[in-house]
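Notes follow the structure.
For this view, one protein chain was removed and the others were kept in their places.
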Amino acid sequence: MSTATAADERISGSSKISKVLKRPESGAMVAAIVIFLWFALTTDAFATSGGSSTWLLGSSTIGIMAVAVALLMIGGEFDLSAGAMTGFTGLLVGILCTEYGLNIWVAILVALVLALAIGALNGFLVMKTGLPSFIVTLGTFFVLQGVNLAGTKALIGQVAIQGMAKVPYYDQPRTLFGSAFTWGENGSVYASVFWWVGVTAIATWILMRTRVGNWIFALGGAQQSARQVGVPVFKAKIGLFMTTAAAGWLVGMLTLFRTSTVQANTGVGQEFIYIICAVVGGCLLTGGYGSAIGATFGALIYGMVNQGIVYSGWDSNWLKTFLGAMLLGAVLLNEWVRRRAEQSR
Amino acid sequence: MSTATAADERISGSSKISKVLKRPESGAMVAAIVIFLWFALTTDAFATSGGSSTWLLGSSTIGIMAVAVALLMIGGEFDLSAGAMTGFTGLLVGILCTEYGLNIWVAILVALVLALAIGALNGFLVMKTGLPSFIVTLGTFFVLQGVNLAGTKALIGQVAIQGMAKVPYYDQPRTLFGSAFTWGENGSVYASVFWWVGVTAIATWILMRTRVGNWIFALGGAQQSARQVGVPVFKAKIGLFMTTAAAGWLVGMLTLFRTSTVQANTGVGQEFIYIICAVVGGCLLTGGYGSAIGATFGALIYGMVNQGIVYSGWDSNWLKTFLGAMLLGAVLLNEWVRRRAEQSR
Amino acid sequence: ACSGTGKEEDSATTTTGGTKNSGLTYAVITHSGPGDAFWDRVKSGAEKAGADYGATVQYNNDPDPAKQSQLIDSAVASKVNGIVVSMANPDGLEESVKKAVAAGIPVVTINSGLDKFKDFGAITHIGQSEAIAGEAVGARLKAEGGKKAICVIQEAGNVGLEERCKAAATAFGAMENLQVDGTDDAAVQASVTSKLQADPSIDTVLALGGQYAIDAVNAVGESGSKAKVATFDLSEDVVTNIESGKISFAVDQQPYVQGFLGVTTLYLKSINGNDVGGGQPINSGPAFVTKDNAAQVAEFAAKGTR
Amino acid sequence: MTEQDSKNMDTLVEVRKIGKRYGNIIALSDVSTTVRAGEVTCVLGDNGAGKSTFIKILAGSHAHTDGELLVDGQERHFSSPREALDAGIATVYQDLAVVPLMPVWRNFFLGSEATKGKGPLKRLDVDFMKKTTKTELAAMGIDLRDVDQPIGTLSGGERQCVAIARAVYFGARVLILDEPTAALGVKQSGVVLKYIAKARDRGLGVVFITHNPHHAHPVGDRFMLLRRGKSLGDFAKADLPMDELVSMMAGGAELEALAHELERSMGADSAVVSELKEDLK
Partner (left out) sequence: MTEQDSKNMDTLVEVRKIGKRYGNIIALSDVSTTVRAGEVTCVLGDNGAGKSTFIKILAGSHAHTDGELLVDGQERHFSSPREALDAGIATVYQDLAVVPLMPVWRNFFLGSEATKGKGPLKRLDVDFMKKTTKTELAAMGIDLRDVDQPIGTLSGGERQCVAIARAVYFGARVLILDEPTAALGVKQSGVVLKYIAKARDRGLGVVFITHNPHHAHPVGDRFMLLRRGKSLGDFAKADLPMDELVSMMAGGAELEALAHELERSMGADSAVVSELKEDLK
């Protein structure tokens, strides 16, 4: 009865390559390669060590957030407070150190704990009230945005952290978050790039190879069904919100210790960039489908386009137009690749 | 067999009021009343004729867009280019009139036709490529944003329309779009408020009482099912995108003819405000549920909170924090009302 | 491009002047948000200078210091012949600017960064900080008899705007900030109206951009207040309103000058090794436009160069 | 009804060597049959045999990738269910095609709404639609509390009945039912069988999918058997006594093997086995 032989007459030919191409991230990968080649061939500086370290740096912080946001989106939720969180943690550490002279490591830890608490609160509100996370985290976003602006002004009288470099032990966390390896002629690979790679790897492992990963897919795909087969929905969702918050903290630290400053409006408006990168990387907005590597490629595409346009010397007024056209192009290519793979897998 | 009598033993008591409260917009309505009362009682100017005409004006343009966006969201799609569209149409009319001396009515018509074409293109891309509308219209948004800035700059050498009031026949469309009735002591009800009421009424009629309205609900609720029972999915979706584009045009005209100027960044970032208002008004982000009146109340809440905070004299640095807290409060109240109604309908 | 109505010459970014092509490339990197009228004039000035000298000018901007520093890095990687940069948040740019200087690329700072340009190794600084202009405006408003004022901020958390208001408040006294949503004129007008209604003792409104001055004038009319309106930056409509007395004055920081002189300084460095200013900053303004001199600037305002 | 008779009747729909691939998955290949007016064609087959896929091609919901589909003798390639509906083909899908959040009555009339009034005042005839929904469902033995209830809150069988009542109400020439009785009680199933017989008597062509031989045998005129995406041929009712039908539906020999296996594992006197055997012969 169960004649499950390898060669089933109900399947037409199938190749290994097309199986790989069927993964959610494959399209974004192809699109990233195309865009890299385009700018490498049309501009002088893009593919040099100096050029590539610039767009790698730009992509890295966005990439870390995009990966976390992708996990959350696969789990069926949004976090609009993710962008403001990067500013919040950075400002908090900056204020605690420059204004109140707190030990820098303690300040960093305090920021992490607060970020996790806010993430947990987001998750708790979403699960307890039954409101869409889009709205709940929008509320948190507004609140954080106000706190960032008014709090910073009230406490240090200006809207940007200054004098961070003079804080004792500044160099220790700077090594961890803000240092760079020189590379090639004038390139420098920043710490945030390594963090990015690490975060992507861990997220991929969790998604593909752990129980929690299985649950994340199920939460986004059909929460009711997941609940019915015994997935701990509540805990898993709160964990996801805390993950994005933690990523926000990480990016806040990376920003603070590389530039030694953060502004009150840092990160505002970025929340959608993260979502965009995740979607370009193959995540479904409705949840239940996507990958961490895809989000990383999405961020890479975004970063390359953003800097590539600068290298091309096009009028910056048109920047957004080029960005829009390239994004659309990348997503279309992405979709096309996936369709082709579906058809001939 | 079919003993469908009025008193079914399987239904416990049910009242008319709770039936009304079960509508999607009921919660937003209650929240709007609460917020109105709050500000009316705690500030002097909020409930005066002057005060209320101010927040009515602020709500009206957002309200028009929110209603159109709500229709689209009920139909299961987003339009992120809606905000930039208001700027685009306003700038276009301004440039055509001040720079090329085109007849003002012709310019208005040209802008409408172009807006509809862009809306149709959005819809066409979404339906043909199978990409999420979030991404497609994001592309259009970026493209429009760039066109607004760079196009305006290239054509008139600056980033805002100037000298509109000197254009021949300016007064005719101004009467239609920009005039105001004086009211009470120092109040003035602008044309846009009337447009807002009209748009809400028409949208409600369409949703509740026409075939197209039935289709819109079905599209968002289960597109595949709708298709299977013969709903013209393609046409209906494109129509919805054209509707938001037309609303963008209307708001563009209302802005241009009230202030006699439009700048290149008009409307950027507003697209999410529209979505927020629709959701506060009871629309589901996932589509298939919501109402036009609800979106109108959502816009009203947003407008009242925005101005009410100013009337209260609170530090405007905290504006966003208050806004976030009030939004969350309104949505929670909204949800609570709906739940109560569900339980005792 | 546009027809010959006396507007600014065609200003594509990569203009290679009508006469010669010097083969030089300069990057202008500012902390402006997109579509900001003030910075648009800085850009126009820089591009005009580039066109005049036959140099290529690449203008880019980002209000986030992390991204602005990446733009500087990009310029260094592209091996430009000089960089003009506005340093609203000097700490955030320090590393990148120093790297550029170390790579042998001459740097000129404009608009803000007066305190730090020397430390970072820039040739000179052009323009005055927002603080100087703000203080001048505050003092003038006070001299005109203002008692209580609001400063309308159209972009939350923008370092430059905050600094303007702060400096104006220092010189004026009772001045409060009002945050508004600069992308929605109806909301700007409504917010200013509300504020004037809520507090009738406000007699002065300071706007930070031409567009918002128009909204403020409308709001004053609507609220029935007698408040005076003053503004940063010019536009055709602002000049018209100054002439008709609805705006008492506008402060012109002469952004065009900042862009033009920035590129000019680099050009002189390239072709002649000059260090303009000799290590001292060069002031670009501010100039006040009132009813008396409005007519003179009207023509330039219409062109979008003032 | 003999093979001869049915040949003389109008052929409404004919498929020739039709096939459907989903990517590299071949769900259906080489299937040929005809749907004739006044005849009930039962499609039988194991789970995953391709029955629903076959149905979806006829209903215009999926386009076929191979072969030909002829409606009234003309070759067609439906690009949407709307076209099939316009050709008079109404379908009850296995997944029901309802919109969970919408009220029952809106679902019932979705795509074919009743209106009243003219011009801009043309509007939904809500009262008529609510009344019709209520009565049509009552006729099937479904006594709804409230037709304003979202259809997602109905029980599985109630939802199924809405889908059937809708197709019957709007069905014009061909009525396709994909496992309509699966979730239904005995009473409701009887009503559905009655509907099918009625539709046949009115001259409609009916395509009926079921796994229940007790449902298939009484109303079916012809039986088409699918197996792993391939057709094993058409049979007229006359050639097919009930027990043969059952054994055919269960894969014949394999069912007997199963009965034997059960006998071994559970003992010959086990209730299941004896019932199975009873069903078999």
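Going by the order they are written in, the chains are A, B, C and D; count residues from 1 in each one.
Just so it is clear, a residue touches a chain if its C-beta (ideal position, glycine included) is under 8 Å from a C-beta of that chain, and two chains touch if they have at least 3 such contacts.
Fair warning: this is a prediction, and the values are worked out from it, not measured in the lab.
Participant: Decide which residue listed in D:L154, D:V207 or D:M224 touches the omitted chain of the complex.
Facilitator: In the full complex, the listed residue that touches the missing chain is D:L154.
Participant: Touching the left-out chain: which of D:T11, D:S32, D:T65 or D:Q94?
Facilitator: Result: among the candidates, D:Q94 touches the missing chain.
Participant: Which of these touches the unseen chain: D:D30, D:D46 or D:E68?
Facilitator: D:D46
Participant: Which residue, D:G117, D:G185, D:G203 or D:P241, contacts the hidden chain when the whole complex is considered?
Facilitator: Result: among the candidates, D:G185 touches the missing chain.
Participant: Over the whole complex, note the residues of subunit D touching the chain we left out.
Facilitator: Residue positions of subunit D that touch the missing chain: 22, 25, 45-49, 51-52, 94-95, 141-142, 145, 149, 153-158, 160-161, 179, 182-191, 193-194, 196-198, 201, 211-214, 217-219, 246, 249-251, 254-255, 258-259, 262, 265-266, 270-272, 274-276, 279.
Participant: If the hidden chain were put back, which residues of subunit A would touch it?
Facilitator: Considering the whole complex, subunit A reaches the absent chain at 1-4, 8, 10-11, 205, 209-211, 213-215, 217-218, 221-222, 224-233, 284, 288-289.
Here is the rule we go by: only the chains that are shown with their structure count from here on.
Participant: Using Cα averages as centroids, what's the distance between subunit B and subunit D in whole Å?
Facilitator: About 44 Å separates the centre of subunit B from that of subunit D.
Participant: Take the average of all CA coordinates in subunit C, do the same for subunit D, and state the distance between these two points in whole angstrom.
Facilitator: Averaging C-alpha atoms per chain gives centres 72 Å apart.
Participant: In angstrom, rounded to a whole number, how far apart do the mean CA points of subunit A and subunit D lie?
Facilitator: 48
Participant: Which subunit A residues reach two or more other chains?
Facilitator: 145, 149, 153, 315, 319-320
Participant: Counting only residues that touch at least two other chains, what does the list for subunit D look like?
Facilitator: In subunit D, nothing touches at least two other chains.
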